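First up is the structure itself, then whatever we jot down about it.
Only a single protein chain was left out; the remaining protein chains are all shown in position.
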Amino acid sequence: MRSSVDRTAAGKVMSMREAVASFVHDGDTVSLEGFTHLIPTAAGHEIIRQGRRDLTVVRMTADIVVDQMLAAGCVTRLVSSFVGNSSAGSLGELRRRIEHADPEPLAYEEYSHYGMVCRYLAGAQRLPFYPLRSYAGSDLPSVNPGIRKVTSPYPAADGTAEQIHVVPPVNPDVTFIHAQRADHRGNTQIWGLTGIQAEAVYAAEKAVVVVEELVADEVVRADPNRTLVPAHAVDAVVVCPRGAHPSFAQGYYDRDNAFYRAWSAISKDPVRLREWLEEWVYGTADHAAYVAKLGEGFWAGLAVGEALSGQVDYGRRL
Amino acid sequence: MRSSVDRTAAGKVMSMREAVASFVHDGDTVSLEGFTHLIPTAAGHEIIRQGRRDLTVVRMTADIVVDQMLAAGCVTRLVSSFVGNSSAGSLGELRRRIEHADPEPLAYEEYSHYGMVCRYLAGAQRLPFYPLRSYAGSDLPSVNPGIRKVTSPYPAADGTAEQIHVVPPVNPDVTFIHAQRADHRGNTQIWGLTGIQAEAVYAAEKAVVVVEELVADEVVRADPNRTLVPAHAVDAVVVCPRGAHPSFAQGYYDRDNAFYRAWSAISKDPVRLREWLEEWVYGTADHAAYVAKLGEGFWAGLAVGEALSGQVDYGRRL
Amino acid sequence: MSEERTRVAGAVTSSELLSVVAARELVGRRTVFAGIGLPTLAAELAHLTVAPEIEVVYESGVCGAHPSHLPETIADAVLITGAEAVLTMAALFGSVLQGGHIDVGFLGAAQIDRWGNLNTSVIGEWERPSVRLPGSGGAVEVMANAREVFVVMRRHTPRSFAEELDFCTTPGPDRALADGIRPLGTGVTRVITELGILARDGVGDELRLVAVHPGVTVEQVRAATGWELKVADTVTTVEPPTGAELRLLRDDVDPDRVYLR
Partner (left out) sequence: MSEERTRVAGAVTSSELLSVVAARELVGRRTVFAGIGLPTLAAELAHLTVAPEIEVVYESGVCGAHPSHLPETIADAVLITGAEAVLTMAALFGSVLQGGHIDVGFLGAAQIDRWGNLNTSVIGEWERPSVRLPGSGGAVEVMANAREVFVVMRRHTPRSFAEELDFCTTPGPDRALADGIRPLGTGVTRVITELGILARDGVGDELRLVAVHPGVTVEQVRAATGWELKVADTVTTVEPPTGAELRLLRDDVDPDRVYLR
């Protein structure tokens, strides 16, 4: 049974430096989730700055931030269902690690997207396994002993015994997600793509929510259906505007597609990749410095116009 | 594999009479969902008016509308996890049917709430079973052969084989839910308690959404995260204001607690119950007549004040 | 006897007494899964007294409710407006409850046995019962997944505190173990009744009498219990509700007397 932690008390709001120092330890299993939208890049960068080692990283779409953490030597094991730079190309460091063990090997657990979704579901729901109609006939189970089979206790329509594949739970030591806003207790609201973030938080021993904005309690409570993660599941709230760059935050800033395209060339050259890390991660004290270094002119290029949701009426007793 | 139906085309908006005539047949399995909030009462009443027989009703909290359908002779089998009049008392007809087979027996499949949730999840996800950490040591499996066990293919922490209970999928012929609003294609938005409605819709062969309001496409599209059920899962949209009475619709009207309290006495007396059905169901042509018969003064008593959600910004590309 | 006790405790009603005693037991707990009625009163009072950080999670999916009026059901509209979060039932039961986030779950029952197993299904045979009760609701899940369970039973009689349950809807961890499945929670740790408090530490333990209300004797409780009740070495007398507790309960928690009757 997981430990009982004080997740309802105040005092959850902290800096990214404090959050990483408190909740990420060498050897930990760290989940960073966000499917194209709201990728917790700033969290990955702070893990690099603090020099964590021997991490197992769990992330459905291992993309730029994972390639950067690999290059910084933080990661020895990766659990993922997609390893690529979106549709923009390859991850140079990841390919060197897997194809040539250069500069060191990378243990890789390969799943499909729904396999990862189901691992998070099992982790969040404290289930020993989660069944899914994938993998029948695939070579993946032959290279991933985590993927197994169960026989259903209910006969199939034709009366025969029915088999189905299952995946095991994943329970990260800590999960980081990025969100548009939260209150100081950790009630977290996300709109646009919500991905697997809620399950990744519930599956974890500790959860850190990185937000564009800390908002007053009243803002959250005006629209409780917008809360994707309730306070009781959150251990820390980090305010970090533009912390999802180069991915996007719906309604806040757009995706930096130019950087995605540039990354394939940067990461293809290990020297250039390490120079990039020197300049943009080790060379910036924190994400605010990274944001400032990019400059207001740059951010103006990612600005978005307004498209309001309209309001619904929750009603009040008269 | 379920049949391919035209769920994206226009022409889904119809009257309750048409929806029940089209989608509910004698002998069908009918799910009516809504957990205290947004109970599809008007749908149940129209099923009574059209005299359907031999139905299997699936409903987590079998309450007043189920007692009424039982009294009208529509139901021979009930699948549920709670059979009571909320906290206000008993269901007279249900108790007569189960305790005394009066006027006829009722087949009853008893689950717990999460057992029912998991049956809908399995049904929606086309799984042969869904695992849950309930029922270990309960007498329920001894009276419900649907509840079975599976051995996990992953050893427990102590190395032993781990067993877990499972429930089978439920796939109703038709599911009815009530909602605040939908567009003409069936994109359905609900706020407040959302219960098990989305899964109950996805589990069903056909789905009918009953709404307080039909709204313009733009209203739905301004806030896509508010859509609980997308158009592709919906076969019919029925506009039926106040169709959830005596339950409530968040932001539209409050719960009629007095009627809940009154029902225990009404239903305790089979003659009085049948008189109630005569007057309020058979004696009203449709739900609009039922609403009118209650009168505007009555509805003023259930009126609620305004509590707006605030707006979020989805952003638009400049 | 119930009337006698009420006199002893002053003008304190049974509802008030049970609410106050249950509230005190919540000291140090954080997330409480509560149905409507006495558990709601207890949690609200605990919030104002011994457990300021308590969060009530409702079976309907509401977390962090800030109701304008005392709710009449676990799904009352006033629980939603102004709440911190509303979850689907799949998330509430799957991630929150089965996920292990609930410290204390409150349950009631028609029958309880010495191990804290509960019956809410039938009196008599399941197939043709003399009384059909509501059934589990979420009780099976609360018992299986909450760290511990508090049971509030207004009536303490040999029929309700039964040597043998007519039907076990909601098993405690001892029955789970016998079924070959390792339980996740402790099961029932407190039973609060009109006569006193029974307690139980965990797997293998029977409920035992640890406290009586003023004016109630150990013998009275034994006589009202359908099995041979174990009694703690020291049985304390429950401190009657204080003036401060009663004022909070009556003036702040339930001023409209929705439950305090």
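To keep things simple, chains are lettered A, B and C as they appear, and every chain counts its residues starting from 1.
In this text, a residue touches a chain if its C-beta (ideal position, glycine included) is under 8 Å from a C-beta of that chain, and two chains touch if they have at least 3 such contacts.
What you are looking at is a predicted structure, and each value in this text was computed from that prediction instead of being measured.
Shown chains touched by the hidden one, complex as a whole: A, B.
For the options A:I98, A:L214, A:A262 or A:A288, the residue in contact with the chain missing from this view is A:I98. When the full complex is taken into account, the listed residue touching the unshown chain is A:G192, out of A:G123, A:G192, A:P230 or A:G243. Of the listed positions B:I196, B:A233, B:A249 or B:V304, the one in contact with the omitted chain in the full complex is B:A233. The set of chain B residues touching the chain not shown comprises 1-2, 4, 6-9, 121, 124-127, 183, 185, 187, 198-199, 202, 217, 220-222, 224-225, 227, 229-233, 314-317. What chain A contributes to its contact with the hidden chain is residues 35-37, 60-61, 80-84, 86-87, 94-95, 98-99, 101, 110-115, 117, 121, 132-140, 143, 156, 162-165, 192-196, 198-199, 248, 250, 254-255, 257, 304, 307.
FYI, only the chains that are shown with their structure count from here on.
Relative to chain B, the most remote chain by averaged C-alpha coordinates is A.
Comparing per-chain C-alpha centres with the mean over every protein C-alpha atom, the closest match is chain B. Taking each chain's centre as the mean of its C-alpha atoms, chain A lies 39 Å from chain C. The mean-CA centres of chain A and chain B are about 35 angstrom from one another, to the nearest whole unit.
Rounded to whole angstrom, the centroid-to-centroid distance between chain B and chain C, based on C-alpha atoms, equals 29 Å. Annotation for chain B: residues touching 2 or more other chains are 132-133, 156, 162, 164, 192, 194, 250, 254, 304, 307. Residues of chain C in contact with at least two other chains: 62, 77, 80-82, 86, 94, 98, 145, 184.
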